[in-house]
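Handing you a structure now.
Complex shown without one protein chain; remaining protein chains in place.
A and B label the chains in the order they appear, each numbered from 1.
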Amino acid sequence: MPLRRRDKLITYLVVGPFAIVLAFPFYWMLQTSLKSELDLYNTENNPFGWGEGSPTLDNYRFLFSDTQYVHWLLNTVLVGLVVVAITLAVALPAGYALARLSGRWGQSMGVGLFLVYLVPPTLLFLPLSRVVAELGLQDRLASLILVYPGFTIPFATWLLMGFFKSIPRELEDAALVDGASRLRTLVWIVFPISLPGILTVIIFTFSLCVNEFVYAIAFITHSDSKVVSTGIYTELIRGDVFYWGALMAATLIPSIPLALLYNTFLDRFIAGFTGGAFR
Amino acid sequence: MPRRRRRDLLEQRRFLAPALIAPAVIFVALLVGAPLALSVYLSFTNATAGSLTGDFVGFQNYADQWSDPNFRTAFRNTIVFTLVANAIVVVGAAFLSHFLVREFRGKWFLRFLILLPWAAPVALSTIGFLWIFDSLFSVVNWTLIHLSLVDQFNPPQWLGEPNKALAAIITVHAWRLLPFATVIMIAGLASIPKEVDDAAKVDGATGLKKLFFVTLPLQLPIATIAVLFGIVFTATDMAVVYILTRGGPFNSTQMLPMWAFQTGIQAGALGPGAAIALFLLPVLALVTVLMLLFARRVEVT
Partner (left out) sequence: MADSSKHTDRPEQDVAGERTTRRKILEKAGVGTLLVVYGGAATKTAAAGVPKYRGKELKETLRIVQWSHFVPAYDKWFDNVYTKRWGQANDTEVLVDHINVSDIPARAAAEVAAQSGHDLFFFLSPPAAYEDQVIDHKEIVQAVTRKRGKMGQLAFRSTYNPRTKKYFAFSDNYVPDPANYRADLWGEIGIKPTTWDNVLKAAPKLKAMNNPVGIGMSNELDSNMALMALMMCFGGFIQNDKNRVVLNSKGTREALKFAKALYEQGMSNEIFAWTPASNNQAMVAGRLSLAMNAISITRTAELVNPDLAAKIQLLPIPAGPNGRLGLEHVMGCYVIWKFAKNKRLAKKFLADLETKYIGAFENSKFYNFPSWPNSVSNITRRLERDPVAKPAAKYKVLGEIAAKYTKNVGYPGTSNAGIDEMFNKFLIPQMFAEVAQGKRTPDDAARTYDGQIREIFQKWRDLGKI
């Protein structure tokens, strides 16, 4: 439905400022990342302009040639993807079972699972580091892949439970009557309709993994196995010297593709949430 | 024959449900349950720096913390951060989502800009804010000075004065949570059946009237979910305070996860640290259960 002229104007007047405020830090990261140190530390200069030696790609060059930045990015993506896979493999059946099969206590168990999400990682990493060491995973990416599902599975299960409830039972019953087994019905009928819900879980799980940093600090010191947040902390903050330009570049680079990705799948994500979140 | 029997077993609800749930439960019990139990145990001991045992001291750590002024500040701040940031987020998101469901040119791009804070890892985007709020190179202050809004020689110190530092931290939280809440709210709007819209139109409810009496009430359950996530993300997050102020100036921006970390890990008093970390858990659990119940009830009626 096309908007009236006035409504259109109001929309831009509301959405525009929000977008500017929310995106400003990223604009600022971009500007900072293109500055020379001399320019950056000169308080006489207009920070919105370019001073001595700016704009320059030095910070990017440093990031890509003098640090293992690309490696850390790949590690982050890898951890995210594997955790997403594990989460789905565990949470899909569990969410379905809670929604369909277990009746009354499924409900309270769903809430219980959500509560797990509240446990603070601040100190949890200590006992877990023992587990990680016993399994021989210290300083390996696998340690993160092992522990992250601890907080992604409960959340994903809870979300999927709500989603499955929103799917009409008749669809499954029809398949069951046709002689398909429960599992077959699950895989061929239920999961395909649940794609938006699954997508929601994927995006959410991935963003949780990218954001986490307490475990990443505690479990991994080896440079090759670091993820983006911890790697950057090691290389770009050296004692009391911050490499601001490179830090800003390093933040900007993963944010843009992720935001593009989220934006692309947003409509499906929305569908997933509507279907699932509160049923 | 055995194959057949296995199939039958899978058909039985009594067997199938536990089988499907078991992996999730085992995973959670091992990775969260057991460590949590250990943390609870530690909070009753005088354990130090990383060792996972200590002498039993009963409720001593809890009592000590409760009488510690720093803990009190941390507790109060955690509540303040959480409530204020989420109030801002929920109002902003409700407003923004209302307009973002419309179709207009450039929507995709504007939506991309709005989603950026959600995409950036929080530990990194907060570094961006550390630079924005810097004591000397703050772009905010530069702008304010050049608009002659503040004194050039005595500009506001966003991370150095208690109230401004609280405001700065709340800003960062609100900033990073707003996109997510907006998305959830859009979902809520999208879920409002078309008939309701039409009915409202027939009844002559338009503009603000419609927003307040039709759209917002219908959005309430999903708004609750958005707030719930917001609360959890703010109350349990340490990164923002850790990077921006480390609890300063003089512990005025201290909050519980940060104080737990400072006490239990940095200062080596693990027992008390565990107690601090766990203080929040029952409160959050209660809030969560109430909100989930509320979300469901609102939806039913």
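Rule of thumb we're sticking to: a contact is a pair of C-beta atoms (placed from the backbone, for glycine too) under 8 Å apart; a residue touches a chain by one contact, two chains touch by 3 or more.
This is a predicted model, so every value here is computed, not measured.
Listed residues A:Ile10, A:Leu30, A:Ile237 or A:Leu261: the one in touch with the omitted chain is A:Ile237.
Annotation: of A:Val82, A:Leu183 or A:Leu199, A:Val82 touches the absent chain (contact as defined above). Only one of A:Tyr96, A:Phe151 or A:Phe219 touches the chain withheld from this view, namely A:Phe219. Mapped onto chain B, contacts with the missing chain fall at residues 23, 26, 30, 46, 48-52, 130, 133-137, 153-154, 157-161, 165, 245-251, 261-270.
As for the chain not pictured, it touches chain A at residues 37-38, 41-43, 68, 71, 82, 86, 125-127, 129-130, 132-142, 145-146, 214, 217-219, 221-225, 230, 233-235, 237-242.
Note that in this section only the chains that are shown with their structure count from here on.
For chain B in complex with chain A, the touching residues are 7, 10-11, 13, 16-21, 23-25, 27-28, 30-36, 38-39, 42, 50, 52, 92, 95-96, 99-100, 102-104, 107-108, 110-125, 127-129, 131-132, 136-137, 139, 142, 175, 178-179, 183-184, 186-188, 190-191, 221-222, 224-225, 232, 236, 238-239, 257, 260-261, 264-265, 270, 273-274, 277-278, 280-281, 284-285, 288-289, 292, 295-296, 299. Residue ranges on chain A touching chain B, taken from their complex, read 1-3, 7-8, 10-12, 14-16, 18-23, 25-26, 28-29, 32, 40-41, 43, 46-48, 89-91, 93-94, 96-98, 101-102, 106, 109, 111, 113-124, 126-128, 130-131, 146-147, 149-151, 153-154, 157, 181-183, 207, 210-211, 213-214, 228-229, 232-233, 244, 247-248, 250-251, 254-256, 258-263, 266, 269-274, 277-279.
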